[in-house]
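Every protein chain of the complex appears in place save one, which is left out.
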Amino acid sequence: MDVINIGILGMGRIGRLHAELLLYQMDRLRPKAVYDVSPQAAEIGRRMGIQVADSVDDVFDDPEIEAVAICTSTDTHPDLMIRAAQAGKAIFCEKPIAHDLGEVDRALAVIEETGVYLQIGFNRRFDPSHRAVHQAVAAGELGEVHLVRITSRDPAPPPISYVKVSGGIFLDMTIHDFDMARYVTGSEVAEVYAQGGVRVDPAIGEAGDLDTAVVVLTHENGAITTIDNSRQAVYGYDQRVEAFGSKGMAVSQNPGATTTVLWDKSGSHGATLPYFFTERYIPSYLAGWEAFAEGVLSGGPSPVNGHDGRAPLVIGKAAWKSIQEGRPIRTAQIG
Amino acid sequence: MDVINIGILGMGRIGRLHAELLLYQMDRLRPKAVYDVSPQAAEIGRRMGIQVADSVDDVFDDPEIEAVAICTSTDTHPDLMIRAAQAGKAIFCEKPIAHDLGEVDRALAVIEETGVYLQIGFNRRFDPSHRAVHQAVAAGELGEVHLVRITSRDPAPPPISYVKVSGGIFLDMTIHDFDMARYVTGSEVAEVYAQGGVRVDPAIGEAGDLDTAVVVLTHENGAITTIDNSRQAVYGYDQRVEAFGSKGMAVSQNPGATTTVLWDKSGSHGATLPYFFTERYIPSYLAGWEAFAEGVLSGGPSPVNGHDGRAPLVIGKAAWKSIQEGRPIRTAQIG
Amino acid sequence: MDVINIGILGMGRIGRLHAELLLYQMDRLRPKAVYDVSPQAAEIGRRMGIQVADSVDDVFDDPEIEAVAICTSTDTHPDLMIRAAQAGKAIFCEKPIAHDLGEVDRALAVIEETGVYLQIGFNRRFDPSHRAVHQAVAAGELGEVHLVRITSRDPAPPPISYVKVSGGIFLDMTIHDFDMARYVTGSEVAEVYAQGGVRVDPAIGEAGDLDTAVVVLTHENGAITTIDNSRQAVYGYDQRVEAFGSKGMAVSQNPGATTTVLWDKSGSHGATLPYFFTERYIPSYLAGWEAFAEGVLSGGPSPVNGHDGRAPLVIGKAAWKSIQEGRPIRTAQIG
Partner (left out) sequence: MDVINIGILGMGRIGRLHAELLLYQMDRLRPKAVYDVSPQAAEIGRRMGIQVADSVDDVFDDPEIEAVAICTSTDTHPDLMIRAAQAGKAIFCEKPIAHDLGEVDRALAVIEETGVYLQIGFNRRFDPSHRAVHQAVAAGELGEVHLVRITSRDPAPPPISYVKVSGGIFLDMTIHDFDMARYVTGSEVAEVYAQGGVRVDPAIGEAGDLDTAVVVLTHENGAITTIDNSRQAVYGYDQRVEAFGSKGMAVSQNPGATTTVLWDKSGSHGATLPYFFTERYIPSYLAGWEAFAEGVLSGGPSPVNGHDGRAPLVIGKAAWKSIQEGRPIRTAQIG
């Protein structure tokens, strides 16, 4: 069996997660080396029994490494993508590609030119329950899709230090939902209206961000998607996707931490939802890596390509502009 | 439109319920007169605007009354059935026909001879959700039925004064489940094993009864039904029916008092189940009366006939014998 | 027990429904007379055993009639309300009061002046499951309310003839959801953004209306409500309300036509949702009438008063203006 050797760049939380998944649960992908600017972070790779590269060059120069996973801070993504493409490596890049469209386009130009395989880390598409909603639409089971509802609420906000460099809620959190909206409707977004507030933590507002938001997307095929986000749901990780059309509706619901229900004189009581995105999404990460392996080995198209990485960023910028100007914004205005 | 005039005998809790349903919700049935030995109970009929008969004879002798609803105490059922049959009235008789098989047979012989329409008040068959389980089996959607599970738990036991004349849990409570088992499997019961205890109220045990029980029925077609009963479920009226077969399973579940679910940091919280059998079963009573009207007007067969009234009594007696003898009992032994 | 005599004006679909509910299921309210311009419609009252008035005056002049239910076409509501108020009758008025704000204010001025009891027919507030969502917010169980989601989808659109005089989707259909949004958040709406399309029936578009819509309401207390509507949900009457806040979430869900689930090799299969608004909402109509009786007999405040009747109309007009101008509209602009 073909095995793809991967170099993991960045051993922060998400890099570590990918390293573990690749090491323990993926047959066709093998983490051959990891690199991180921080020695402590790279040490984790050592403990996992993966070779720790001394520099990014060592990873790009290793002929045995056929692909890289870019899990570093957002601002470093474009340059790393370009180097990887020039080194002929297939690329898995965590979202977002960048916060700046010019930077995104600079990197995508090289990807295009070199023809390397690129897959962007929008993992929720690969969640079996969300994917089933997409499939119902794609297979025509819902007829023409009219309305999509997406709810994404995290158990708690990220640290303010992260918030300050995150690009704000629309580029950091809702960006997943922008990707999901394109994935489920099968249609580009033409117009964006956003509304929001600071309801969870004033510090988030002081950092120039929002923690509670609603976004309405009007798609080219006439579908309308409404998204609601909150940075704090006390009951756990709430992630629901619903598509409604001329022939019916498909809804992916939240799994409970357990399926157990207790009944007493005050009624029924069930578990919270899972509190950790890993707990909720490990199947989706694994399915994403399966797709990566399949794409690289077969030479087939990437299920989440450069354009799929760019479009949600445009929508996110339109959302911020809508907040600032208090009116809907056409994506064509953004770029 | 044809309207059937009905005389209601017995204005206790169940007689009053039927009177209201017939008066307010049934187009094809009209309560023309009510009778009760107790003047206070009969007074309720007056307040509802229904003529109060001075005697049972007045009801049987009224040529305009085409049918009677027998809602009196169990010991009076056989004689009233016989008189009704002799008077040529169609009969709706609340369960059970009687506690004594000889009495049942005495009444059924006259029904048979006169050919009047007889429908026994096993209303749960008509509950839309339970009926859908029966229909799945009858339509072959489950293939051959292998296993049936029935759970019936009341919010609270009846008064001890009632318990003492009720025939005990198997003739008063489980008798509904014996009817449901025949209805769902479409097969007679060959053997009965029962086990039980007094877990809710010692006074129930002192009255010679049980309040917690399990019954296993082996049907002639090989299906095995397990029933569990309790006289006290603090969370409301719990009534579930499940049929499992070679091609699948059908399950009727409990409706909550509301559909609302609250989520907080301790998990999810839903409503109790309804606490009143009326709240839970009014649709079934109405559907039962619809079937009665249909049967009487069309001359068609009764959906719950004399045999359907007799068989659960036999099963109930076999259950008591099983408790006493500590072994399974063949219904053929009972009669 | 006090019984309130009611005169029902208008015996179309909704008038007939109220007449039946009042006649058969409400103890404290008695339909004493009905009136309709059409003799055929009024005939229905006769068949139900209710006196048919020869004119509206006969109803207003009858000293025994203490309240009127106004169930006529929308354009007649203001004048009938004024006459009822001048005659000292308590008033139940079906939604909407009128399509024109001037007309609404004209009628409400007389109501105010005469001090008669007024209850507007926004029945969904009284649905036990939706009401439980309101109660969770009102009781502080959700903390501060941040986000509300309301989905309302009908099984089929109304006749085009009705569409043409309905005031359009926002004044006819979404108006219920505008009321629900105020009811659940406990806060007035400051700004409205609407987006929509014609996806179900081109004739609806030709009539100048929409059949598929999304509305975003920004409340004075910072809550954001998103509403989605469709005139055609093939799976039945879909009506869901969800409130999310700092301490949790409350969700009212759809009841199935039955609770039965069938399992086979292709998965699980449950019933459709109910297809008729009566089937879905009879408990809410009854609870609304209970509240009316309570309010009239006790002299207490109306749970759905004139202001509650006016505010959703303002929101609906803001929604139409938002559609026309392609931007959010402040309700203060409307009136």
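Read from first to last, the chains carry the letters A, B and C; within each, the first residue is number 1.
We adopt the following convention: contacts are C-beta pairs under 8 Å (C-beta built on N, C-alpha and C of every residue); 3 or more make two chains touch, one makes a residue touch a chain.
Because the structure is predicted, anything quoted here is derived from the model rather than measured.
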| item | value |
| --- | --- |
| Options B:G15, B:P96, B:G248 or B:G309, residue touching the unrepresented chain | B:G248 |
| Which residue of C:S55, C:S268 or C:Q333 touches the chain not shown here | C:S268 |
| From B:L147, B:A207 or B:A311, residue that would touch the chain that is not displayed | B:L147 |
| Which residue of B:S129, B:T174, B:S187 or B:T212 touches the chain not shown here | B:T212 |
| From B:Q195, B:T278 or B:N305, residue that would touch the chain that is not displayed | B:Q195 |
| Chain B residues that touch the omitted chain in the full complex | 144, 146-147, 149, 151, 153, 193, 195-197, 199-200, 212, 214, 216, 218, 222, 224, 226, 228, 230, 232-235, 238, 244, 246-249, 326-328 |
| Where the unshown chain meets chain C, residue by residue | 234-235, 256, 263-273 |
| Touching residues on chain A - with respect to the absent chain | 23-25, 128-130, 132-133, 136, 141-142, 247-255, 257-265, 271 |
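Convention: only the chains that are shown with their structure count from here on.
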| item | value |
| --- | --- |
| Central chain of the complex, centres being mean CA coordinates | C |
| Rotation angle superposing chain A onto its copy chain B by C-alpha atoms, nearest 5 degrees | 180 |
| Residues of chain C whose C-beta touches two or more other chains | 247-249 |
